[in-house]
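The following block contains the structure, expressed as structure tokens.
Only one protein chain is missing; all other protein chains are in place.
Up next, chain A:
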Amino acid sequence: MTAAFLRLSGPTLRHAGGVVLVGLLGALCIFAALRLGPGDPALTALGEGATPASVAAYRARWGLDQPWPVQFAAWLLPALHGDFGTSIAVASGIPVSRLIAERLPVTAFVGAYALVLATATALVAGAVAARWRGRWPDSLATTLAVLGVAMPDFWVAYLLIGSLAFGLGLFPSFGYVPPSVSLTGALSSATLPALAIAAPMAASFTRILRAALLEESLSEHVRVARALGHPGGFVFLHHVLRNALIPFVTVVGLQVRYLLGGTVVIERIFGLPGLGALMVDAAFARDYPLVQACALVFLIGVLAANLATDGLCALLDPRRS
């Protein structure tokens, strides 16, 4: 394991350089878009009726009168140390970093829960579909997957609220309990949001895993392993599944982007105090420092997930170990 880890660090590190570059480019674009866009943060904060003197004072106070490379550096350098300035509208005067630190764990918890649900469902459904290809379990799994991909998550959310929350009363339809207060309460309050996010993802994961398993089971090395008389279960685990996991993990990693995007709407529906809900509030209030920071944190989350996916794929690749 250590040797494998050392060997994969080379290309992963090179890849990490590219990721850092994209991250910096992202910071620049986020910053430039808000500065070059038609809105004026000073007028937004003070209201349309602000006097020229108060606008000038506001601009001087927040450094908006500086040349924009200076402004960019003044935003990015403290941001690299976790200082994103203070919120101007949503929670006036509160440091943005504190708001994000409060909200991020909620999104991370619900997101991880959804990812586990989707991956676990897909592993079972995909394997069952591939094992009984063309028979009824396959038809069932494939049909459900095709239907699942077509269901928008915010619609699934209300189907779940209508049936499991209002109908059966199994889970709360609104609100959040942090895991630090009560783990069962946290799981219970996060179950419906996680299910809503996970349902369409599980469907697309199942399709990918089924296709990858079928492709591997037809490959030369699997035929050789069978011809050598290895038992079916061993061939499935060590030759079929292991290789099929690489495209599967790649797709799961790419879907982190959709998962984080989905939390924006889902958190609002279920009243979860997460990062997505915070960014919606910031967008409504035009809280520029907060929007900038949220967009950057989401971007870093996706880039980190991409890096982790690459590392995991390198570890899984049998040619490396």
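The rule is short, and it goes like this: a residue touches a chain if its C-beta (ideal position, glycine included) is under 8 Å from a C-beta of that chain, and two chains touch if they have at least 3 such contacts; residues count from 1.
We take it that contacts and distances are computed from a predicted model.
Student: According to its UniProt entry, is the unseen chain "ABC transmembrane type-1 domain-containing protein", "NADH-quinone oxidoreductase subunit D", "Cytochrome aa3 quinol oxidase subunit III" or "Protein-methionine-sulfoxide reductase catalytic subunit MsrP"?
Tutor: Choosing among "ABC transmembrane type-1 domain-containing protein", "NADH-quinone oxidoreductase subunit D", "Cytochrome aa3 quinol oxidase subunit III" or "Protein-methionine-sulfoxide reductase catalytic subunit MsrP", the correct UniProt name is "ABC transmembrane type-1 domain-containing protein".
Student: Among A:Ala108, A:Met151, A:Val177 or A:Ala308, exactly one should touch the missing chain; which is it?
Tutor: If we include the chain that is not displayed, A:Met151 is the one touching it.
Student: Check the options A:Ala125, A:Leu209, A:Leu299 or A:Leu316 and report the residue that touches the missing chain.
Tutor: Only one listed residue reaches the unshown chain, and that is A:Leu299.
Student: Specify the residue from the set A:Leu46, A:Leu144 or A:Val280 that touches the hidden chain.
Tutor: Candidates A:Leu46, A:Leu144 or A:Val280; residue touching the omitted chain: A:Val280.
Student: May I ask you to list the residues on chain A that touch the chain which is not drawn?
Tutor: 21-22, 25-26, 29-30, 33-34, 37-39, 142, 146-147, 149-152, 154-155, 158-159, 161-162, 166, 211, 214-215, 257-262, 264-265, 268-269, 276, 279-280, 282-284, 286, 288, 291, 294-295, 298-299, 302-303, 306
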